[in-house]
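Supplied in structure tokens, the structure appears directly below.
A protein chain is absent from this complex, but the other protein chains hold their places.
Moving on to subunit A:
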Amino acid sequence: MKRLRYLLPLALVVVLGVFMMVGLTLDPRRVPSPLVGQPAPQFQLPDLEDPARMVGTDDFAGEVVLLNIWASWCVSCRQEHPVLLALAEQGVPIYGLNYKDDRRDGLAFLGSMNNPYVWNAHDLEGRVGINWGVYGTPETFIIDRRGYIRYKHVGPLSGRDAQYNILPLVEQLRGESL
């Protein structure tokens, strides 16, 4: 029994090793979300920049839009920021959900770079995030004109993702009738 205790570190190494090995081989960026194909959960939250103003899902009804979940403490969000800027430049409306973040930090994040967002809803406690099934930041949803979630991307968007997945899908969804 006592000997087993000394095996513990080895066992931990084996378990972690398996995880890392799988982690290396998988490309788990595409995650099927139960929400894909479902109506987007409605929300109303204070605007990040102007807390007096309420913003929410009603603002983009009838439009094909991206909803990007981000936080200032998230390094991957910094990484994907240029991609969002490029998408916004190409006319894709991007709405932000600032997730579990201090307002000041969130504003500092936006202030330090160009701002691709139409607005940012401030989800301080992460309640809206729970409704949307957010695991962490960044995540990006595509919402169609009828208000249904059609696609979910987990992790930072790369230029390739934007070009080959996001833009074509946005084009296609724009062609759908209401």
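The working rule: contacts are C-beta pairs under 8 Å (C-beta built on N, C-alpha and C of every residue); 3 or more make two chains touch, one makes a residue touch a chain; residues count from 1.
As a working rule, contacts and distances are computed from a predicted model.
Visitor: Given the options "Chromosome partitioning protein", "Amino acid/amide ABC transporter membrane protein 2 (HAAT family)", "NADH-quinone oxidoreductase subunit C" or "Cytochrome c-type biogenesis protein CcmF", which would UniProt use as the protein name of the unshown chain?
Guide: "Cytochrome c-type biogenesis protein CcmF"
Visitor: Out of A:96, A:116 or A:156, which touches the unshown chain?
Guide: Checking the options A:96, A:116 or A:156, the one contacting the hidden chain is A:156.
Visitor: Which candidate, A:14, A:61 or A:130, sits in contact with the chain we can't see?
Guide: A:14
Visitor: Which subunit A residues touch the hidden chain?
Guide: Residues 2-3, 6-7, 9-10, 13-14, 16-17, 19-26, 28-29, 31, 71, 73-79, 100, 104, 107-108, 111-114, 135-139, 154-156 of subunit A touch the chain that is not shown.
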